[in-house]
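Note that one protein chain of the assembly has been removed; the remaining protein chains are unaltered in position.
What follows is chain A.
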Amino acid sequence: TTASPCSQSLLGKSDEQSGSLVRHRNRKKSFNRIMGKEKSKTGPLARRPDNSAFKQQRLPAWSPMLTASTVLPFFYLLALTCMLLGVWLLLTVQRTQEIKVDYTEAGSCDVCFEMRKNMSKAGQKCTCMITFSIEKAFKGDVFIYYGLRNFHQNLRRYMDSRDDGQMVGRKSSLKSPSSYCKPFDVDANGVPIAPCGAVANSMFNDSFLLTYYTINGPSIVPLLRKGLTWYTDKNVKFRNPKADNQTLAEVFEGTTQPSFWQKPVYKLDPFDPTNNGFINDDLIVWMREAAFPNFKKLYGILYRANKPYTNGLPAGNYSVIISYNFPVQYFRGRKELVLTTVSWFGGQNHFLPVAYLVTSSLILLTAVVLTVVWWKFGKDGRNMAE
């Protein structure tokens, strides 16, 4: 029998009863076998669980606790650190300069603004000019951005309406754009659109000519219109379809331009093959959709090789001649031109330094409160006693 002597004496059963015990035991065993619990071990302690730290929940562990000696110094130290960081950042940000010029209806652009309201005149050219002045010279690299307000590049359906396969130069995708591009995948005649989709179709198409009024007369500010994009975008994400001795126009044969565009994609920059087609910087910059409805995108970088721009933009009067194409009244938007310098910390952004300074003072305040609380309640440890 399997009943051990100890269990018999323990239970003090008569033979018949211990017989039933055996039966129960056997039944239990078969039950365990069913449950897959049967172990290969034998002997009186066959089912004894292993004495491992893991199974007995005795794994070595570290049990930290929030104590005054760690929390209080930590808070004071953090307050100090944040304070220093905030001051440093603030000084850094103060060195950068920025100017924003809203040209939606400014200067002579009100005419163009009105004209763009009328869809039927979309094809007509419109040029206008605005002026502004810089009080203090912009030192260092100066970046010129166009800014849009209330333009939701982050609408879900809009964002999805593009075909990355097409723009990375897949020949198959070129002629048969992804269904995500609908309804901007093919034109009325069924000819595939390249680049397809709503994003490309709505590409910003104003252009700017910046003029500096020196004592000697107006001078056109030279802008670099290349090198505006992330390296990865220019070299990985956007590629023209492989052209085996074909011109770009031939490659794009069989496709048509997006309906809002005035020229096909292979004519975006006919003079520079490295800036034409899908790898045109303006296109790439536009295709990197903005996260928020108010955004600015890089238009050009000041070319500083020649005087008077070697140190940046000098103070003085400037004008911008705008080829005004992009309509904004449909979404009650605004357009602006932004000129800015940058530091190691990026563009002019006062939020972080101010936030650090505010946080620092909050932490300091909290630290003082904690100290008082600790002093009044927890110091003698009476609360902790039972």
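By definition in this document, a residue touches a chain if its C-beta (ideal position, glycine included) is under 8 Å from a C-beta of that chain, and two chains touch if they have at least 3 such contacts; residues count from 1.
What we mean here is this: contacts and distances are computed from a predicted model.
Going by its UniProt record, the hidden chain of the complex is named "Phospholipid-transporting ATPase" among "phenylalanine--tRNA ligase", "Phospholipid-transporting ATPase", "Protein O-mannosyl-transferase 2" or "Mediator of RNA polymerase II transcription subunit 4".
Of the listed positions A:99, A:112 or A:228, the one in contact with the omitted chain in the full complex is A:228. Of A:90, A:111, A:129 or A:159, it is A:159 that touches the chain left out of the display. Touch with the chain omitted from the figure is made, among A:298, A:322 or A:337, by A:298.
Residue A:44 is the one among A:44, A:123, A:190 or A:217 that touches the chain missing from this view.
One chain is missing from the display, and on chain A it is touched by residues 4, 6-17, 19-21, 24, 27-28, 31, 34, 37, 44-51, 55-66, 68, 71, 75, 78, 82, 85, 89, 141, 143, 145, 152-159, 163-165, 168, 170, 178, 180, 228-233, 236-237, 285, 288-298, 301, 340, 342-349, 351-352, 355-356, 359, 363, 366, 369-370, 373-374, 377-378, 383-386.
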